[in-house]
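Of the protein chains in this complex, all but one are displayed in their positions.
Order of writing sets the labels: A, B and C. Residues in every chain begin at 1.
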Amino acid sequence: MDDVDSSQLITNDHLVQSEDPDHPANLIPELCKRFYQWGWVTGTGGGTSIRRDNHVFIAPSGVQKELMKSENIFVLEYPTPKYPPSARKYLRKPLALKPSDCTPLFLAAFDHGATCCIHTHSQWAVLVTLLVEKLHGKDAMFEISNIEQIKGIPKGREKGMLGFHDTLRIPIIENTPFEEDLTEYLEKAMAKYPDTYAVLVRRHGIYAWGDTVAKAKTQCESLDYLFQLAVEMHKLGISWT
Amino acid sequence: MDDVDSSQLITNDHLVQSEDPDHPANLIPELCKRFYQWGWVTGTGGGTSIRRDNHVFIAPSGVQKELMKSENIFVLEYPTPKYPPSARKYLRKPLALKPSDCTPLFLAAFDHGATCCIHTHSQWAVLVTLLVEKLHGKDAMFEISNIEQIKGIPKGREKGMLGFHDTLRIPIIENTPFEEDLTEYLEKAMAKYPDTYAVLVRRHGIYAWGDTVAKAKTQCESLDYLFQLAVEMHKLGISWT
Amino acid sequence: MDDVDSSQLITNDHLVQSEDPDHPANLIPELCKRFYQWGWVTGTGGGTSIRRDNHVFIAPSGVQKELMKSENIFVLEYPTPKYPPSARKYLRKPLALKPSDCTPLFLAAFDHGATCCIHTHSQWAVLVTLLVEKLHGKDAMFEISNIEQIKGIPKGREKGMLGFHDTLRIPIIENTPFEEDLTEYLEKAMAKYPDTYAVLVRRHGIYAWGDTVAKAKTQCESLDYLFQLAVEMHKLGISWT
Partner (left out) sequence: MDDVDSSQLITNDHLVQSEDPDHPANLIPELCKRFYQWGWVTGTGGGTSIRRDNHVFIAPSGVQKELMKSENIFVLEYPTPKYPPSARKYLRKPLALKPSDCTPLFLAAFDHGATCCIHTHSQWAVLVTLLVEKLHGKDAMFEISNIEQIKGIPKGREKGMLGFHDTLRIPIIENTPFEEDLTEYLEKAMAKYPDTYAVLVRRHGIYAWGDTVAKAKTQCESLDYLFQLAVEMHKLGISWT
């Protein structure tokens, strides 16, 4: 029914048409509108993707995120090869829009078990990557403990949430000139820290994911809260751990 | 009519259905939407509860506060035992939702005479608890005077509002790994400072309450304004008292 | 037609009922909703008043400014005695609401020729009053020059707008325990600086006014922009003049 036939590429409109507000093609524009207000997807930056069964829904590249519509959403068959882009099995490719450069990174998160992956350019995330490098060097992770909001982040899949006295650790990878080239480093960080639900990208932002769409969003909010608090704590001379 | 019969637990829908915008089941979602915009209930953090006659309405645990609906609200008979949770007399328990961990803390506020209790994770509140500890030690309260907005906070029940030259004092308790365990310390702080309308929780946020829903909200706003101002004053080298 | 007859006090509803969005009774709630979003009227703080012909419309005391309705508006005959409050000629007094403590201050602005007066508790205004005192002492005014936004403030009535190289000067008065007692000092500042369209109140906020409602609002915005910029400039070690 959803043949990967290039003649049909732009006709599978039924894949993004639904009255259900919880359908991925409706959720992605709704989430992006909210993320725009938080400054997470300024100037077409950032993106969001949701996997449902064997379909992956992705916001397109280079559009104003707060104006995105369901009809702008790309749909991939899942699983699908990450490289080369031409090998990816698109079920729907909106005419005149470009697929997101974040596509292989989102696919990596889904391979890791996620249902939704959010990529933001949040300034708090960027500032935290700069502060960690300045204070502890390039190999250090972001670490914070003894803050209630840490309890909004899981210890790992099916391991429950972090406790107040636990230390939240988020790995930081270096940025690459081409976003797709981050995939390798993101996957390495996931392999090294299999329990993490997010990876910071130095001078760039964050990739955060979750077992459900709601968890991806609320965990990403909790992380951003902690990054902002950490920057303000640093300004006031208060240490993070 | 509202029997505490477990077979009826999820059927007392009439308790949260009302056309009246001032009904607690309508006010709580409305307030939470606003608090989300202020960053007070980021990532499912925080919560709100209203008592009306012998009913207590509580926002559920772990939901996106800006998307909450009347039908998500828990209703308890009041008074009800605080512990153990199983002894609490629920008149309405929405299927698939968890009661808030703040429940015994809200009940403590109602025992203290409140009509509405608001719990936020406001970063300004958290930063103030950190600054007070850094400047004056763990036993110190937050103190500020000679700021007009102080007049938005009462001196105590039926004692009128604080004056411009009065000193506002908010007790600070230490956080505990489990939110429910805060209840004991909240009650002790209430007993020690019977006139206070709020208690700060170090590295966590604030519990604030009021004699009416409007007063709980506006007092909580005034406190948050003062916490933000205090942090900025500190950055500029200006003392709080 | 609008007799000041106490039996009619709450029945002159026609004075606040209009389909015209530019009617003062419609503008005041609209403005207050906006000011709430800017943090200018947090927790029932601040207020707004508009004079039209021989009527003065005033937001009530102690209400949530973002929820205010036309029917909450007080109407005074203008001119009217400032003191004692009982001598003021109310044409409309909403039942169960208290007249604003800012009433004599608004009247002072109207006596000075204003059409609309806005009172905010903006934190930027408060911080600027604290910084001026710290840097230049209690007798100093707030002064800033060579910022484009200064051109949004008039030189004085019918004197055109300030130029880029002009110095904007806003007098600062000390706060008093009772808001009404500020009136004397506000009037003295107006007498001493007849060209000013605003007076800062130390540790409290600002009173700003304008020849039209739009001018009062946009001038108040420009001032708040300058206060915020001034605080940030100070943090970066850049002087204001």
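In this text, a contact is a pair of C-beta atoms (placed from the backbone, for glycine too) under 8 Å apart; a residue touches a chain by one contact, two chains touch by 3 or more.
Please read all numbers here as calculations on a predicted model, not as lab measurements.
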item	value
Chains shown that the absent chain touches, full complex	A, C
Hidden-chain contact residue, picked from the options A:K134, A:H165 or A:K188	A:K134
Chain C residues that touch the omitted chain in the full complex	146-149, 152, 163-165, 214, 217-222, 224-225, 228-229, 232-233, 235-238
On chain A, residues whose C-beta touches the chain left out of the figure	39, 42-45, 64, 121, 123, 126-127, 130-131, 134, 175-177, 201, 203-205, 231, 234-235
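Assume only the chains that are shown with their structure count from here on.
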item	value
Arrangement of touching chains [line / ring / star / complete / other]	line
Copies chain A and chain B touch via same or different residues, half shared test	different
Distance from chain B to chain A - Cα centre to Cα centre, in angstrom	32
Geometric centre distance via CA averages, chain C-chain A, whole Å	46
Chain B: positions in contact with at least two other chains	235
